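These notes are about the structure you will find just below.
A single protein chain has been omitted; all remaining protein chains appear in their positions.
And then chain A:
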Amino acid sequence: MAPSSLDVVLKGSSGRNTRGLLRVIILCTIAAAAVSSRLFSVIRFESIIHEFDPWFNFRATKYLVENGFYSFWDWFDDRTWHPLGRVTGGTLYPGLMVTSGVIYHILRLLTIPVDIRNICVLLAPGFSGLTALAMYLLTSEMSDSPSAGLLAAAFMGITPGYISRSVAGSYDNEAIAIFLLVFTFYLWIKAVKNGSIMWGALTALFYGYMVSAWGGYVFITNLIPLHVFVLLCMGRYSTRVYISYTTWYALGTLGSMQIPFVGFLPIRNSDHMSALGVFGLIQLVAFAEFIRGYLPGKQFQKLLTSMVLLTFGLGFGGLVLLSVSGVIAPWSGRFYSLWDTGYAKIHIPIIASVSEHQPTAWPAFFFDLNFLIWLFPAGVFMCFQKLKDEHVFVVIYSVLASYFAGVMVRLMLTLTPIVCVAAALALSCILDNFLVASTPSTETKAKATTEDKSLRSARNPVVGIYSWFSKSVVVASVTLYLLMFVAHCTWVTSNAYSSPSVVLASKLPDGSQFIIDDYREAYYWLRQNTPDNAKIMSWWDYGYQIGGMADRPTLVDNNTWNNTHIATVGKAMSSREEVSYPILRQHDVDYVLVVFGGLLGYSGDDLNKFLWMVRIAEGIWPDEVKERDFFTARGEYRVDEEATPAMKNSLMYKMSYHNYQSLFPAGQAMDRVRGTRLPKESPQLNTLEEAFTSENWIVRLYKVKDLDNLGRDHSNAVAFDKGLKRKRATKRKGPRVLRTE
């Protein structure tokens, strides 16, 4: 009796259990796939922290593990931003470090000896598994379909849009923040559905965790009030909404204020004002709803409505007045530049200079989301079918996040979760209809009552699919798309997102891999050959890496909190030596580090970033540094014989090309990044001397000379030295003459 034995497993309560077990297994498999697809870089290279920001997080985590939580909280770091220092404990989001610290201590408690570095490297893949789980929960709240949640979890697990920020080794705030984002939204939806204080409080709890982990929490701070506001505008006020919102706002705001870096921002900053405003509005609406029950007359009702509107208007005006008068800080620059897209370029060049703040071209969307990008609008459309409170949330989130992702590349990260939700809704709807084994009988044509409000395309009742042929066609093509999606994701992850960028890989002509390890070579040289407190000046991109790998104090780093200090470095780099040398002396600089890709053709080098240094310096010293001077009369940015005098005399140019010509036969020196032939003579450096150049010339280190012993200026001293040598040489060559007098 094979069928009946199967029936035992598939039907009734044991059937439910079987399905539950299957579900758990599938989710575990998805989590495993999510983790393993992020390990390319560890397998290919080694267990290493990637890029720039993660190096700071890693350094801070090490500090936390070594010195304990309280000294981490009060950490003043005198090894960055020399000579200012940085109140690191008060100016970072501690969530990430504390999370890995807690994991470290738990593992130690279980007597599992594991290096803190490995925890940091593997934290992001680990949390991506949790994100897939949270995604399952969130999507299951949106749909009755049993498959939607699983599909969404699978999408979230492997979509490149999320992998780009969570491969092993990219130990950045986003590593845990996306999990928190998705989970907070899940709790919020749960709270709105049930109207329970418990879910609201849980939302606030995870919101607080999110605040401690990532600056992107502002997205939640504005999205939830917007959701509530739209619900109110749709006339969908209910006690459920009231309870969940007030609980979330009160507890969440208190929670977020516990983070020193956030402090009083929630009540003093425009970014947070929408949450406060909606909090006020919902009180008014609740009050009006309450009174309405006791007021008989229609006039009273009208009076009440106008009272509510008036109070809201007054409150709104008050907020505007407070922001204009400066009590409430205006929008923070980064956030504001999302709305006024030209703002950053004019006023905050340091924000505009970061490549991940650039707008997104369409291929990037397809690259990161593949076929989800066209399932996405379909899924949003399906949300309009029922349009319950949670569907309103999906719609708002979709529109807003796609705008943000279009303006800034890095915000693709916030778009990805909702794309997965919507795409899963759409695809599960197709699969549920086309994967039903039974064929509907043609006779039963039960006319359901058509709802006037619903979408036009969904007014008739669902009949089902008749023929096996249509079922197999659709299922086969969908399977094909899904398989291609997996292949695409693997290809993208392996090719685009798994490079540590500290170690570069290239292919030799014979196909073998060639590892370029110049950065670490130079940082370890610094570590071993310079005194412990030798100050290193470099452009801010490399600050965190120098701090993390070389363990030496830096002038500026990737925490770009002091624009003037960065501009000072920019000025030193872009000025003549006579101007730069006093700046270097005043800042106790011992070594200067530049990145030069001319020999290898590495395009991310300092000369390509040079214009940003000039621009940022010009913002502070418009009379001394001028961008125009670095372009030729025809408006070209050149480094060859026809480069402008300002360019040729700048410290950056000299440091990049110092002695470079000696690598080539006379007059043959080539810059492979900019593809130009260089001048015959290599530039003359007077105030610096070359200390170290890495194997492929990517990193070059210069030591700042001390003041001359005889009180000459450096150019004279160098000229004298040169002249002396020449004289000696002629003397030696000359015939010896006996004194015959």
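As a working rule, a contact is a pair of C-beta atoms (placed from the backbone, for glycine too) under 8 Å apart; a residue touches a chain by one contact, two chains touch by 3 or more; residues count from 1.
Following the convention adopted for this analysis, contacts and distances are computed from a predicted model.
UniProt records the chain missing from this view under the protein name "Pc21g11410 protein", selected from "Autophagy protein 5", "tRNA (guanine(10)-N(2))-methyltransferase", "Sm-like protein LSM2" or "Pc21g11410 protein". Touching the chain that is not shown, out of A:43, A:295 or A:399: A:399 (per the contact rule at the top).
In the complete assembly, the contact with the undisplayed chain comes from A:376, out of A:376, A:519 or A:697. The residue from A:146, A:313, A:622 or A:675 that touches the chain not shown here is A:622. Across A:322, A:430 or A:534, the residue that sits in touch with the chain not pictured is A:430. Among A:69, A:229 or A:481, only A:481 touches the chain left out of the display. Taking the complete complex into account, A:361 is the one of A:361, A:515, A:663 or A:707 that touches the chain left out. Considering the complete assembly, chain A touches the hidden chain via residues 341-342, 359-367, 371, 373-378, 380-382, 384-385, 387, 395, 398-399, 402-403, 405-407, 426, 429-430, 433-434, 442, 445, 453-458, 460-467, 469-470, 473-474, 477, 481, 484, 487-488, 491, 495, 622-623, 627-628, 633.
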